[in-house]
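Apart from one protein chain that is not included, each protein chain of the complex appears where it belongs.
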Amino acid sequence: MSGHKAHRELAPKVLNFYVITISTSRYEKLIKKEPVVDESGDLIKEKIISSGHKLIGYDLVSDNKIKILKAFISAIDNPEVDVIVSSGGTGYSKSDMTVEVIRGILDREVEGFGQVFRYLSYQEEAVKSAAYLSKATAGIVNDKVIYILPGSPDAVKLALEKLILPEVSHLVFIARSK
Amino acid sequence: MSGHKAHRELAPKVLNFYVITISTSRYEKLIKKEPVVDESGDLIKEKIISSGHKLIGYDLVSDNKIKILKAFISAIDNPEVDVIVSSGGTGYSKSDMTVEVIRGILDREVEGFGQVFRYLSYQEEAVKSAAYLSKATAGIVNDKVIYILPGSPDAVKLALEKLILPEVSHLVFIARSK
Amino acid sequence: MSGHKAHRELAPKVLNFYVITISTSRYEKLIKKEPVVDESGDLIKEKIISSGHKLIGYDLVSDNKIKILKAFISAIDNPEVDVIVSSGGTGYSKSDMTVEVIRGILDREVEGFGQVFRYLSYQEEAVKSAAYLSKATAGIVNDKVIYILPGSPDAVKLALEKLILPEVSHLVFIARSK
Amino acid sequence: MSGHKAHRELAPKVLNFYVITISTSRYEKLIKKEPVVDESGDLIKEKIISSGHKLIGYDLVSDNKIKILKAFISAIDNPEVDVIVSSGGTGYSKSDMTVEVIRGILDREVEGFGQVFRYLSYQEEAVKSAAYLSKATAGIVNDKVIYILPGSPDAVKLALEKLILPEVSHLVFIARSK
Amino acid sequence: MSGHKAHRELAPKVLNFYVITISTSRYEKLIKKEPVVDESGDLIKEKIISSGHKLIGYDLVSDNKIKILKAFISAIDNPEVDVIVSSGGTGYSKSDMTVEVIRGILDREVEGFGQVFRYLSYQEEAVKSAAYLSKATAGIVNDKVIYILPGSPDAVKLALEKLILPEVSHLVFIARSK
Partner (left out) sequence: MSGHKAHRELAPKVLNFYVITISTSRYEKLIKKEPVVDESGDLIKEKIISSGHKLIGYDLVSDNKIKILKAFISAIDNPEVDVIVSSGGTGYSKSDMTVEVIRGILDREVEGFGQVFRYLSYQEEAVKSAAYLSKATAGIVNDKVIYILPGSPDAVKLALEKLILPEVSHLVFIARSK
């Protein structure tokens, strides 16, 4: 598939990432000035940096429609940001709403991302059938690429290693092209 | 993925199932008081019971919008019911409409279920590429979980063994949680 | 899965295909009367014919909403046509719009096609994670089956060999049945 | 407009109505066996009968998605019913959901009904600008006509006198015609 | 409202119209080479010409999804065409589908057109409450303006005199502007 190879060569090699964690429990600790451990957020940051990209922003918000929108809009409005990766709020409890909220503002949804991610999750022994319990997805707004991941560190690790880091420069290149 | 494991431990172990078969040919036999063989319906019931859950209702309806809605609404309105599993009407002939009709009343669609189910169906030698000919899906209404399966016994067997029975307690637990 | 087998036996064996290539660069060459190489279009035609079906029409259009609609509507309106296969315009650059445009006129989308196609693409060493960058899909209009494929020859080859040719007679049979 | 006149002459003169009141407060009284005054429901029944049509069913339900669906589906499934008129649940408080719920099952929405109704409401001195606070609408399911009215007696009176009773035979005739 | 006045002065004074009649009964006469009277089509043409615009095309099609699409797409693809006016297929019988079909290809729907048209229809003594039985609407595709009117000559006359002819140059100007 020479088209993909050619694109990958032209694509920007170093991208600026913005990381958003959506977690009411962690946000409440933050507000109370208690120590907050954001394992998935930390893992995303670490993976981004160790793969040669830059981390230029981070936000932690509760599972609240307006707070989620505010965090994403602020990142999208930042001209330095190339890619946004969020974790949390992609499941089926009543408070999970990240996907529904952000879908309302996407220019285009990358519908295949969630599908391939769920296929790969199913291959993991510790996940198997639980793979179908996440709405993880991706999309494009304003020439920026957004990945909306589950809150679990294992899910975040899988998505970054197998799908995001190998393809993100390529997708940013495509999203920006006419 | 400790989150999934923790949830699974908290989840209800014995659930009450309601089974709905959508099949015009079988329904017409029923009306004419001819013997009706509902192989897929029987298989669903058997799998539910042998896995330790309870069967508390069963309905057989034709491929008719209002009859389908009536059967599902009656099951959803029953406070004893935890899970609804239907079979039939998920294909692409003009009479197949179960998915379209029930989508109109879901609170949330579990979009990953159909995707992982089609991936697993593709792995079956007897199905292979025919896997893409079903719209099988799942969803949540009123804290109850609904699985909409194809009419073929093999499809029903696969969905129950690999996706529904391993995860349904977990999903009911999530659907009910805040 | 005897149902699938029975259907396959009843289904029409020889189908009439219409091939549409969506590619602004190729279209511009055509307009300037420069030689046009349409590798994917040629591959689709070849695969169709070598599998015993008939090619009864071909069109090459640019990535333009009205030109794309015109080409598809003209093929759908042709009573001889059973199946339409297009390539191109399924990616995420701003000019890619084949899927969005044709979705607006489908009677039913075969949502599983794109999902299984992306799973199969992921298995290809040369594609891997790039599998999630295509919106390839399928649908039914007026009892005709439409496949909307990416522009790359490898993608087209995979879709035809693994998903379209093994199942298209079956799907045409279903689409026409009550 | 001779077309409208011709249709009106062919249309059925006596129709069977089913009336549904959606009101949590009245439903709770009913449950407690306290006396229930359903002024709007009574007014609808009276108007229907005094205009020569027949009332063949009545239901009172709370503002609850499944109870609302159940009442409507039961009326739609009754082959004797030609027209369903509901009152209540069309406003903008959090419990108002009749329109959203029933929209999910309509075959076609009669989008002009709510628009003309709001225009007529605006002409009423006691309503004026409050006219825009209702989502009142109409639709067609299974060849039956459904009117979804606000809970206020004045709104119900206006809708019946000016829009429903003069046109309902005509619309039933159209809904049933090919 | 000086903005509207200023726009009206800058707007093109002479526009090229394409007229489409959707009527199965008239189309069948045409096919049988019987004389066809298309009163509404004739009225639209007459009004366009007497108001100083040009008529550059006309088509008569049956109430058939693909034939309707073909007629509109052909007009939209014609670079000479500024405005398309159709009549027929906006009601609630099963064969009425013009609005649903064309909505699928609009860039933007002019949602206020149908609303104001239904208000004006209600003012007509011969229409009154029948005003709510039409889905008449308008929209923009490819910088061209489309009006989808009912099949009755009175409705067509009202729409042209009160809403289309006074505003169409203005709307074409807006649709083309950045």
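The letters A, B, C, D and E name the chains in turn, as written, and every chain counts its residues from 1.
Going forward, a residue touches a chain if its C-beta (ideal position, glycine included) is under 8 Å from a C-beta of that chain, and two chains touch if they have at least 3 such contacts.
Since we're looking at a predicted model, the values are computed, not measured.
Asks: Please work out which displayed chains the absent chain touches and list them by label.
Replies: Result for the missing chain's touching partners among shown chains: A, D, E.
Asks: Of A:Lys67, A:Lys94, A:Arg108 or A:Arg176, which residue touches the hidden chain?
Replies: That would be A:Lys67, which touches the missing chain.
Asks: For the chain left out of this view, which of A:Glu28, A:Glu46 or A:Asp77 touches it?
Replies: A:Asp77
Asks: I'm checking contacts with the chain that's been left out. Which of A:Val36, A:Ile105 or A:Leu165 qualifies?
Replies: Residue touching the chain left out of view: A:Ile105.
Asks: List the residues of subunit E that touch the chain left out of this view.
Replies: Residue positions of subunit E that touch the missing chain: 1-5, 108, 110-113, 115-117, 119-120, 138, 140, 162-163, 166-167, 170-171, 174-175, 177-178.
Asks: Using the document's contact rule, name the residues of subunit A that touch the chain not shown here.
Replies: Subunit A touches the chain not shown through residues 65-67, 69-70, 73-74, 76-77, 101, 104-105, 141-142.
Asks: If the missing chain were put back, which residues of subunit D would it touch?
Replies: Its contact residues with the unshown chain are 91-95, 114-115, 118-119, 122, 124, 126-135, 151-152, 154-155.
What we mean here is this: only the chains that are shown with their structure count from here on.
Asks: Where among C-E, A-B or D-E does the B-D interface show up again, with more than half of the contact pairs the same?
Replies: Most of the contact pairs in B-D are shared with C-E.
Asks: How many angstrom lie between the CA centroids of subunit C and subunit E, rounded to a whole number?
Replies: 34
Asks: Out of subunit B, which residues touch more than one other chain, so two or more?
Replies: 115, 119
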